[in-house]
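Before we start, here is the structure in question, set down as structure tokens.
The other protein chains are all here in position, but one chain of the complex has been omitted.
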Amino acid sequence: MGAFKASWLALPLVGFVIVTLLVPIFSLIRLSVYDSTVADALPKTAEALKEWTGNELPPIATYEILGEELTAAQQTREVGRIASRVNRILSGSRSTISKTPRRLARTDAPDVRAAFISIDEDWGELAIWNALKQATDTFTSRNFLQAIDHRLMPDGSIAPMPESQQVYVTLFIRTLGVSVAVTLLCFLIGYPMAYAMAHASPGWGRLLLVLVLIPFWTSLLVRTTSWIVILQQQGVLNDIFVFLGLVADDNRLTMVHNMTGTLVAMTQVLLPFMILPLYSVMTNIPRDLTKAASSLGANPFQAFMRVYFPNSLPGVAAGGLLVFILSIGYYITPALVGGSKGQLISNLIAYHLQTSLNWGLAAALSVILLVGVFVLYVVYDRFVGIDRMKLG
Amino acid sequence: MRTHLTGVLYFSALLLSSATIAEESLTVVSFGGSYAKACVEGYHKAFEEATGIKVNLEDYNGELSQLRAQVEAGSVTWDVVDAEGPQVAIACDEGLIETIDALNLPPSPDGVPAEEDFAPGTLTECGVGMVYYATMVAYHPDEFPPDKQPTKVEDFFDLENFPGRRGVHRSPQSVMEIALMASGVAVEDVYDVLDTEEGIERAFGMLERIKDEIVWWEAGAQPPQMLADREVSMTIAWNGRIFNAQMLENQPFKILWDGRVVDSGGMVIAADAPNLENARKFIEFGARAESQAGVASHIAYSPVRKSGFDLVGNHAITGEPMKPHLPTNPALGGRQLTLSTEFWLDRRDELIERLAAWLNR
Partner (left out) sequence: MNTLGWRTVKGLVGIFTAFGFLFLIGPLFVIVPLSFNAEPYFTFRPEMLMLDPDAFSLRWYENLFNDEEWHRALFNSFFIGICATILATTLGTLAAISLNNRNFPARRTVMALLISPMVTPIVIVGVSVFFFYSQPLIGLSQSYIGIILSHAMLGAPFVVITVTATLAGFNQTLMHAASSLGANAWTRFRRIQLPLISPGVITGGLFAFATSFDEVVVVLFMGGLEQRTLPRQMWSGIREEINPTILAVATLLIIFAVLVLFTVEWLRARTAKQLQPQ
């Protein structure tokens, strides 16, 4: 009975997280595979195209139906959405579709098909009809295919995108590479720092802890700004190099708005997430262990590798996975210091969300990223234990 | 207790706000920076004085996602939006903005009806054109010997004779056109060529020549800053920004008018705008020749009305005659291309992806 009462108290937060996070994520997944814009606006055309084989132009009746429905869509101002959906399947068809209803009333061609073709020759081609047919599917794999640089051909087969349009796989790989690199850098730099904090005298230890916690609490935007100020061509670091005579004044190094900037800034921003779990594990490793190893004749390196390091592994795993998970979805820092070469997959997601308005593709890219992180999350839970996460 | 209650009321009002804006006002959303300032000085203040309607000016960066989210969610807070040509067309097609049918646009000061006074293509189904601006090459004269200054757009792609780093906008729009003009395509053929596979490859081929020296920029404020810092010797830029650097910061930058791409920006009314009547009044006021000329006395953008262009006088601060700096002035010479909205509506998504792929190569 007491247990029941107590678990009731957790329900509000469980419900809250479900409503504010899980439901939105499900609507994201739905958006990546479902789009009924064209099917809703052109129901009869969708019906007529179901029968159509795609080997020759559709019958005049289909042109008639499409003409009527496009004109109706023009009244409700939905034609632009139809056009932009079809344009994503067949680049260049947006204007063909959006101008058709406007001009249809004004043509004096003998039949509707001729009228369509007189408005735009494309209506005499199979390509636009195939694209239209594809757009009437409410469930689509198109976004996911595009997210892995593939496309759906008119005959239903799947083919790779032309090489000149392959973007996303490279970016996923780059994102993965950057995350691995940042994790390794954080480990290399953070491990000795955590060691120093854990095994310094209490006074020094506290000071070093404060030095790690100040950046941890400082706004991400502030830290990113400081890197731009330091790394830019007229910035602090270049000035120091010029002063020291390491580089010529007219040949300053480009360290920001490229991959260097992304790596340096991300490593610094995520470093505390590596150090803090390491530190909390290391403070619990008895110092006597290494002393015992030394007294048994091990040299310091052996003592460290055989005795100390294995004991600190839980901290390495916790910090490493945390840094990796955080860096794989990083957006702000690469967007501000990455330039065009340092962009990661999240920047493309933001681009399709905000600028191209291709929300289905943004959703598909996010879902792929999410699945990757989910796998890592499960691994983390299995090996480290989510409830053992500690802060500061 | 009472203050307590007032506080609670204030907080709940804030939570529910969006719709609660004082009656006689409207929200105008613009690009910010020097253009917004020029609009405020050029006609917003005069509008407020003439009508008593307060203008709440907000910044955005030209992205449609917020407007689309507002319209889809049925809670529109914007009234008037400044947008570029292709964005106006997309928003119009998607039903995000009102058509201009209900507007009563004023004739020119000597009575020419608005339809004839606006330059062709600047009054569209949903948008009222305001100004023309140019995307073109600008350079720092000190980067080149006095007898070997760049003179034509080809020089931008010629690293041998004009060495140095190049700033390029990270967007295919206008950049592809400039590349094609530099490759020798005649102005009137640019879009026909760019509509073919060979044309796209040809444009990328031109960019390939300078690829290793390119510094990409995204915000309009960056090119003048990069020139000032001598980070680049030449850059693609927007003429208004370069003009401001020349005028207000005494920078010695030069503009290469040859091979410029001009595009018009305009005002639109958000669909279901909360202050529809005020928005209409505002656009009718802003569409007067005097308003357009007013903007052009603060920033070097050409009025799209012929009568507006004729009214342009001197710079409001420095007294510099403005006409020689306006991008559509025929006296500037050089090749001038007008941006094709239709082309970019059709090919934008694809070309953006191709540019991204080319950058990854």
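In this document, chain identifiers A and B correspond to the written order of the chains, with residue numbering beginning at 1 in each.
Here is the rule we use: a residue touches a chain if its C-beta (ideal position, glycine included) is under 8 Å from a C-beta of that chain, and two chains touch if they have at least 3 such contacts.
In this text the structure is predicted, and so the values were computed from the model without any measurement.
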Legend entry - Absent-chain contact - pick from A:A39, A:A72 or A:A196: A:A196
Inset, instruction - Taking the full complex into account, find the residue in A:N55, A:S157 or A:S219 that is in contact with the omitted chain. - result: A:S219
Legend entry - Candidates A:W227, A:Y279 or A:Y308 - the one touching the absent chain: A:W227
Legend entry - Among B:T51, B:Q149, B:Q225 or B:N360, residue touching the chain not depicted: B:Q225
Inset, instruction - Would you write out the residues of subunit A that touch the absent chain, in ascending order? - result: 2-3, 5-10, 12-14, 16-18, 20-21, 23-25, 27-28, 31, 189-190, 192-193, 195-196, 208, 210-230, 232, 234-236, 239, 268, 271-272, 299-300, 322, 325-326, 328-332, 336, 346, 349-350, 353-354, 359, 362-363, 366, 369-370, 373, 377, 380-381, 386-387, 389-392
Inset, instruction - Please give every residue of subunit B in contact with the chain that is not shown. - result: 11, 14-15, 17-18, 29, 32-33, 58-61, 65-66, 68-70, 72-75, 77, 218-219, 221-222, 225
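We take it that only the chains that are shown with their structure count from here on.
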Inset, instruction - For subunit A and subunit B, let me know how many angstrom lie between their CA-based centres, rounded off. - result: 30
Inset, instruction - In the complex, go through subunit B and note every residue touching subunit A. - result: 63-65, 68, 90, 92-95, 170, 195, 215-216, 229-231, 342, 345-350, 352-354, 356-360
Legend entry - Sites on subunit A touched by subunit B in the complex: 76-81, 83-84, 87-88, 91-95, 98, 163-167, 170-171, 233-234, 250, 254, 257, 339-341, 348, 353-358
